[in-house]
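This is the structure, below, for whatever I ask next.
One protein chain is absent from this view; the other protein chains keep their places.
Right after this comes chain A.
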C-alpha cells in the first residue's frame, strides 16, 4: 500500500481522478476550475520548495504576469488562446529565469528577502503602468477561449478546458520531477555544497527549476484571468505568493499531487468556512501552526501514515510488504 503511493502513475491517476470527481462533488464550476488552476500553480511552487529547497515568495509575480500577458495578448493583440498560451509560458519562464538568476546569488534568508523584494517590485510596476495593466481595476473583459466558434461561457465547459491543460501540465511536471534533472534537484535540496563538489553547476539547475516553475505558474495565471474575466492586480500581489506557498505546505512539500490536495483543501475550506464565518483565515492560521509543529509532511504525510497503518494490519505477508517499501534503487 505504501509502496503504491510512491508510484508516479498512481499520482497521475489521483490527479486525473480529482479532475473527474470535482464536477460530481462541487456545485460551482468556477470553484472546481480554481482548484485545478491553483493546484497547478502550487505544484509548480513545489518544484522549487519541495524538490529544490528554494522558499520563493516570487511565485505571485509569475502568476500575475501570466494573467496580464494573457489579457494583453487576447485583448490588445487579438491572439487566439492557442497562440497566447505558449507565449505566456515563455514570458513566465523568462521572467522566472531572470528573477531566479538574481535571487540565487544569495542563500537562506537573503534569498527569501530577494524574492520578496522582486515580488514588491513587480507589484508596484503593475500598479504604476496602469495603461497596460488597468492598475487597481485590473485588466477587464478578458475573454474565454473559443472552441468550435463558441466561447466557453459555461463554467463547466471552461472547466473541461482547464482540466485537459491541468492534466497535460501535471504530467509534464511529473516528467520533470522524475528526470535526471529532477533527481539532481533533490540532491541540491539535500546538500547543495556536495552537489557542487561532485560536479553539478548548481546555479544553472536552480535557474532551470525557476524557469519551469515560472512557465507553469504563468499558465495557471492565464487560465485564472480567463476564468474570472479579469487580470486583477491582486494576482501579482505578495498575497498570491503567500497563498501558493501555504497551499504547497498544507499539501506536503516534495510531492506534486500533494500540492493539488493542498490547493483543493485551501479553496474548499475557504468556500465553506467563509460562508459561516468571515474570519475563517484565522482557523487556517491555526492549522498552519499545527502543520508546522506536528505534521511537516502535510496532508499527504497523513495519507501516507494512514496507508502505512493499513499495510501493517496483521497479514501473513506483512514482513514481505515491509521489504517492498525499499526505494526502487535497491532492487536488482
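Operating definition for what follows: a residue touches a chain if its C-beta (ideal position, glycine included) is under 8 Å from a C-beta of that chain, and two chains touch if they have at least 3 such contacts; residues count from 1.
Just so it is clear, contacts and distances are computed from a predicted model.
Enquirer: As a check of understanding, state which of "Molybdopterin-dependent oxidoreductase", "Fe-S cluster assembly ATPase SufC", "ABC transporter" or "Hydrogenase" is the UniProt name of the chain not shown.
Expert: Per the UniProt record, that chain is "ABC transporter".
Enquirer: Which residue, A:7, A:194 or A:305, contacts the hidden chain when the whole complex is considered?
Expert: Here the residue in touch with the unshown chain is A:194.
Enquirer: Among A:7, A:76, A:106 or A:175, which one is in touch with the chain left out?
Expert: Only one listed residue reaches the unshown chain, and that is A:175.
Enquirer: For the chain left off this view, which of A:116, A:132 or A:186 is in contact with it?
Expert: A:186
Enquirer: Would you write out the residues of chain A that touch the absent chain, in ascending order?
Expert: Those residues of chain A that touch the unshown chain are 175-176, 178-184, 186-187, 190-191, 193-202, 204-205, 208, 212, 326-327, 329-331.
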